[in-house]
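Here the complex is missing a single protein chain, while all its other protein chains stay put.
And then chain A:
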Amino acid sequence: MLQHSDDPDTFRANISSWIEAHCAPELRAIPRTDQQICWGGKRFEFSSAAQKAWMQAAAETGLSAPRWPIEYGGAGLSRQQEKVYREELARLNAPTPLESFGLWMLGPALLEFGTHEQKLHYLPQITRGEIRWCQGYSEPGAGSDLASVQTRAEDRGDHWVVNGSKIWTSYADQADWIFALVRTDREAPKHRGISFMLIDMTAEGVSTKPIRLISGASPFCETFFDNVVVPKEDPAGLSRIVGELNRGWDVAKHLLTHEREMIGGGAQGLLGTRSLGAFLQDLDDQVLADPVLRTRAMELEVDSLATAMTLDRYKDMAKQGGVGHASAMLKYAGTELNKRRYELLMSVTGSDGLDWDGAHGALPSEWLRTKANSIEGGTSEVMLDILSKRVLDLPSQ
């Protein structure tokens, strides 16, 4: 059992030996591929017994959601302790035991807007990896203009009937439940008639269709709702609406902030925990002899380091009272940087990096995938709009 010591050094030592005890050496090999991510959920197939054991150990300790309160299945760590935990994971090359949209998005929304009963019911299912959630936001007619979602939920007394379709629903075909923005008042102004609804993906009338992307992968789906019945209350008396009815836009905005920070944080992909420098050193000497490539690598490194510092600074600011709309900066800067990083990786690997599955793993897929970074969760242009209007207070007329 993990000891939550207040002394940072003791905590680090404890967490480190806990990781070593529960995360099998086979899980700590790099490079790691997307297939090795543990998503949890009823349909998830563990890549190994070790992966399952690692997730379960984390769930028992609450470390699948380090900062969530213990009563809701988390570990109740402080921000500082969480940082130490993440540092030790990275140092030991241990994968995050569980990743999911429940942890990243629904959980934070419930913690902010949910009732105590909703939290008690839904959050531990997430931390234990039992239920995998997906996010139903965008629609064919509501991309950047998200508030014009048309999927509607009609009030039929003790239940809703949902009709419409969602698009870019990440991993909808593997999810157990969806949290979706649905229109519950068609007369109200567009931001005031949306509710944040929880829907069982196994309900009659829900169907999904994967979308094949330029990267060859199909992480996104179309999700269709055809007369789907959603009870207003579970048998346990829990509401399927998070926050107030018709005020789902508030929840969505809050969540988008989380999503933006997450995307802005940027997955390291191919590099893993390796620095760009270490990666470059493993390449042919000729590569860095090219002054243009060398210059690009140097510029990227300067900007990467400064952006990482900014992420830290904003996390601290968020803790001390919030960053508001300025979080759009993290999303914009982080995703544009990640695209640059992958353009550089493609350039420095040359023809070796052109195979779908070759000397540099699935580099082309990762490279192509980064192109979505500056679109999903609000395009770069939408981020610049938000910053101009909300932060710089530039006029609309």
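To be clear about the criterion, a residue touches a chain if its C-beta (ideal position, glycine included) is under 8 Å from a C-beta of that chain, and two chains touch if they have at least 3 such contacts; residues count from 1.
Note that contacts and distances are computed from a predicted model.
**Student:** Leaving aside the chains you can see, what is the UniProt protein name of the one that's missing? Options: "ABC transporter permease", "ATP synthase subunit b", "Carnitine dehydratase" or "Acyl-CoA dehydrogenase".
**Tutor:** Per the UniProt record, the undisplayed chain of the complex is "Acyl-CoA dehydrogenase".
**Student:** For the chain that's not shown, point to the residue among A:204, A:355 or A:381 touching it.
**Tutor:** Candidates A:204, A:355 or A:381; residue touching the omitted chain: A:381.
**Student:** In the complete assembly, which of A:111, A:229 or A:288 touches the absent chain?
**Tutor:** Checking each option in A:111, A:229 or A:288, the one touching the absent chain turns out to be A:288.
**Student:** With the full complex in mind, choose from A:35, A:202, A:351 or A:397 the residue touching the hidden chain.
**Tutor:** A:397
**Student:** Per the definition of touch given earlier, which of A:160, A:224 or A:332 contacts the omitted chain?
**Tutor:** Only one of A:160, A:224 or A:332 touches the chain omitted from view, namely A:332.
**Student:** Given the contact definition stated above, which residue among A:20, A:99, A:250 or A:303 touches the chain not shown here?
**Tutor:** Of the listed residues, the one touching the omitted chain is A:303.
**Student:** By the contact criterion defined above, which parts of chain A meet the unshown chain? Give residue numbers in ascending order.
**Tutor:** 275-278, 280-281, 288, 294-295, 297-299, 301-303, 305-307, 309-310, 312-313, 316-317, 320, 326, 329, 332-333, 381, 383-385, 387-389, 391-397
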